[in-house]
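Below are the structure tokens for one structure; questions will follow.
Missing here is one protein chain; the remaining ones are kept as they sit in the complex.
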């Protein structure tokens, strides 16, 4: 064990310093203060998204009894590294293809939204991946996500703000493809459990995410669509929160509420309307989508998780498949159906566009699964020091606990 | 007990599904995307109010030792249900009376502000009402509040943004009228107590409310008055927070501070200047009002609570009478006095307006008390499954606790 510590000590800082040196050098070449000071992103909206990702998701994932420091701490580490990398990727794509250059605030906002994929994927292996693996995963995943977005944009002509909303889908399926490469913790280990206190911390994060979700969905949209997106997202979230309570009572033994259902199902509505929100013309459609999303999440967490787990050996540590994956798929399907209904009279001529819509989300999922599988192989390399199962979900493996002497 | 569980299981989800079905249907008829995208509510201000109500009030009420899940969880449930219902009520009133139609964001904002009444009333019976009762209360109370606002608007010509600020008054007196219908918990039950941890959670919520209160008071005001309202609310809050510390030391044994005083008295100033803020022309007046509000809250919690409790059999679980009720009354009186002082030279001709001012707040309190009393009768029906006193303030009655085995 002590050698493992030493290994950890030897690798993490140098990996971080190496990446930072590369980032700073690349920033030197790619960016300068070119006097563009205006931005079509409002600063408060960017702030909301930043808050969601850094604070909301950090505490949302702090539900494991002994992994609260790591949940919030590593979340911060990944995001601050990933945002720099994502801004650079955008800059490189601009440099190579001479796209229209974006202003500063927009590039950080897009990078922050992109980082949601990484946080979702890291949630799928929560407690199992060490920081070196998480950092490598961040680097690969952001590159793969940019690739997927770039293909969508170049060949399928998908707008940037719509393509960005694939983050949930991409993150969830990337994470699911990575997770089988980690051995499964013993199912009756008490370390996988939550305490009332940690569940409350997670509730704190959930409420933050809930409140700021309309900002997340609308931040990259054009000005005219913003209010529609905010309105539809709000109602989808409201209905999925309400439904979560009802379904939780129906599905548990004794008819009690389960905190985990509330955490994941309240947010499902926001994920689902993610990229359809601007095209929903009745709020009641958003409400029905929110209801369906919540149903999928709660039922999924009951029935599908067990099947998947036994058949595909996927151990989805925080239920990202049901919280982000399936609601994302539902949203994509809803988007296509809404498009078909809207153009019902002129369906023949729109066939190509419908195909594109279907193609774009299949493509996102495929790229996510393939790149996730490759990343999983890389993360399993001896070089990256996979941690033993006995050290899963254990803050003490990574953090100093001087307080331990006085009773943790 | 197990039959009680089963009852709970049988009723809550179906009540929720029924309401959601009705809401979605009504939304179908009443709302469509009519292309109105502009709004005179700023989105960040709406976000602040939403954050206050969902997050701030949720954690503000999480001070009971064993009722933290329910405080935050049921708060979310009530608000997401109530906001939909409140938006619908506005839509119905528009439909029936052909008022000027409001934009989407404004209608959610007004609904969120209205929901404060329900949260305040539910705080008066915190730990005593079960979710079915709370949901029924939400439905009735929002309808009664809209009725009260509508009468104020139609017959007394009170502007909407002023009428909205009656939320604290309405919520507090509605809650007080409901509370005698619940039997009182045994006074030395340890479940009514807080722990240092839960007090700190409540402090977290309080600080959120404190910071966002100027947004709450100004969100519905016209643009020109916003800065004045923000300024006055800020100073009223500041002085009431300062005074809370001084009075807490003076009134407790040994001259120590009591966390409960800080929680409620720091906010009293914001409640008091609620609907007078736009008409206060010196910040020092707002400061004096903040000071008086804090005095009322702290002294009230000491002396009045005991009298009321013994005489009227009102058991005010979270002290809403002193936190929201009396400061609201003080604000209403201050509003009238300020009006009189301002029009001193021409008092005769303004007599009608002064009467209106007095009438409007008497009316609000009367409607609140009467509808609260009726609601209390309804909530006591056998159908709604009043919970036994022994199960008051007990998360375990509603929530699964798989962690219990390892020591809650």
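Letters A and B name the chains as they come in the text, with residue numbers starting at 1 for each one.
Throughout what follows, contacts are C-beta pairs under 8 Å (C-beta built on N, C-alpha and C of every residue); 3 or more make two chains touch, one makes a residue touch a chain.
Model, not experiment: these values are computed from the prediction.
Although one chain is not drawn, the whole complex shows that of B:92, B:249, B:304 or B:389 it is B:249 that touches it. The chain not shown here is touched by just one of B:235, B:275, B:324 or B:339, and that residue is B:235. Among A:12, A:92 or A:338, only A:12 touches the chain that is left out of the view. Contact between subunit A and the unshown chain involves residues 2, 5-6, 8-10, 12-14, 16-17, 19-20, 23-25, 27-28, 31-33, 37-39, 43-44, 47, 50-51, 54-55, 58-59, 62, 68-69, 72-73, 76-77, 80-81, 83-84, 103-105, 108, 131, 197, 201, 395, 398-403, 406, 408. Although one chain is hidden here, its contacts on subunit B can still be listed: residues 44-45, 48, 65, 190, 193-197, 199-200, 203-204, 207-208, 210-212, 214-215, 224-228, 230-231, 234-235, 237-239, 241-243, 245-247, 249-250, 252, 254-259, 262, 266, 280-284, 287-288, 291.
Keep in mind that, in the parts below, only the chains that are shown with their structure count from here on.
These two copies of the sequence, subunit A and subunit B, are related by a rotation of 120 degrees on CA atoms, to the nearest 5.
Subunit A and subunit B have CA centres that are 35 Å apart.
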